[in-house]
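A protein chain is absent from this complex, but the other protein chains hold their places.
Moving on to chain A:
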Amino acid sequence: MSGFQDVRDVMDISGPMENIPRPPPAKKQKTVEKRPDGITRELFALLGENPPPVAIVENKFKEKPKWMGKANPWVWTPFKNPARSDDLTLYHWERKTESTEDSVYAFSKFNVSIDVPIPSEDEYAALRSDDWTREETDYLLSICRDFDLRWSVIWDRYDYPGKTRKLEDLKARYYNVCRSLMEQRTPVAQMTPEELVAYNLTNFEKEREGTRRAMAEKQFNKTEEQIREEEMLLTELKRIVGNQEKMFEERKDIFQRLNYPQSSGSIQQYQGSQGIAHLRDMLLANNDKNKKRKSIALGPSTGVETAQATPTSAVSTDRGNAPAKQERQEKSEQKRQVRKLTKEEELQYGVSQHEKLASGVKLRSTMNNSTIKGATQTKIMGALTQLGIPPKLTMCTVKTMAKMLQLESQVAVLLDTRKAIDKLEQEAKVLRAQLGLKEKEGA
């Protein structure tokens, strides 16, 4: 076991080894040899020098906990609740602490109540109503205070002699009173933002609340048939929407596949028997991909058919205009797929169309597109060298090639013109010489 030295090496600790105490190996051996309970001596001897890792469970009692210091006693303490108006003293057990005198009862903070306004005699003048007497209004406000504006309870306990009120009536009156009192105490223009929020909250629409409650009641009182019908309609709707989505998905897929890029190349090369064989080879090479796509195409397309073949009552109303819609969509789809490129775009993307292309790859510089052949060619070359332009372009792009061609043709035209001029001048010279001879004879 050289673990100890290894650790020293890893930690890069060097120094005299003598000072470091080494655990005596003999002792360690002894502890390993210790026979655990439950194994006989003979059996343990069979295990040899490397006993298997046997979990030794020693049955020992839990250690006695060490208490820190003295136990803090609990005292039967009187307390008063500030939430109460009387001086009721109750007792409870409390941990003995130094300052119990000035502590406030912890639960008194839960004593919260709602502020319900009380209209004064003057303020009530604005609240006068034929339906509500002053006494009934006061009763309403007091019951609202008693039940902390729990409207369900207020309505349940509302018991004013000779009146049966709906919940929305009670609410309307209460909020009306609150609103009016707020207005009277602080004019709307002078309200702080918080007050204004509270003020706006008191804007209670009785009619709307009534309708809402009636609707809730209707919803609650649905009969079993109505529920079943509703459930059925919901599942039907879910199914229809699901089908439609699936159909759109498949249709999109089909359109994508129908829209192959339109080939503008000629089919001349495939016309011979050899060409056809070549075409077949090419198709076969692409077959793997096609196969996969075909299988996808076959699956969902049958799904579409079944989906369309099971019309439902709800969908039947929509069926009349369904095909028309479909067509329209198809057209737009196609239009999108074969967009015509503008000239600029063609230039930008380097798209060019050719009448005929020879197979194979060629360098543009080796392509000889000029129509001028023979002696003129050499003459043109001569003219170009005269101008300092190399006969072969160093950078052949479509544009430079086009310019080159243009230049060549122009040079050719100029050369033609010069030739014509030379010819005419020659003729003119000859004629002039003849004229001079005739004048001499005539003179």
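In this section, contacts are C-beta pairs under 8 Å (C-beta built on N, C-alpha and C of every residue); 3 or more make two chains touch, one makes a residue touch a chain; residues count from 1.
Everything that follows uses one rule, which is that contacts and distances are computed from a predicted model.
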{"item": "Name under which UniProt lists the unshown chain, selected from \"Protein wntless\", \"pyruvate dehydrogenase (acetyl-transferring)\", \"Similar to Actin-related protein 4 acc. no. Q5AW89\" or \"Cyclin-like protein\"", "value": "\"Similar to Actin-related protein 4 acc. no. Q5AW89\""}
{"item": "Omitted-chain contact residue, chosen from A:96, A:128 or A:150", "value": "A:150"}
{"item": "Full-complex contact with the absent chain, from A:42, A:86, A:194 or A:441", "value": "A:86"}
{"item": "Candidates A:42, A:194, A:217 or A:355 - the one touching the absent chain", "value": "A:217"}
{"item": "Those residues of chain A which, in the complete complex, touch the missing chain", "value": "81, 83-84, 86-93, 95, 105-108, 110-111, 146-147, 150-153, 155-157, 167, 213, 216-217, 219-224, 227"}
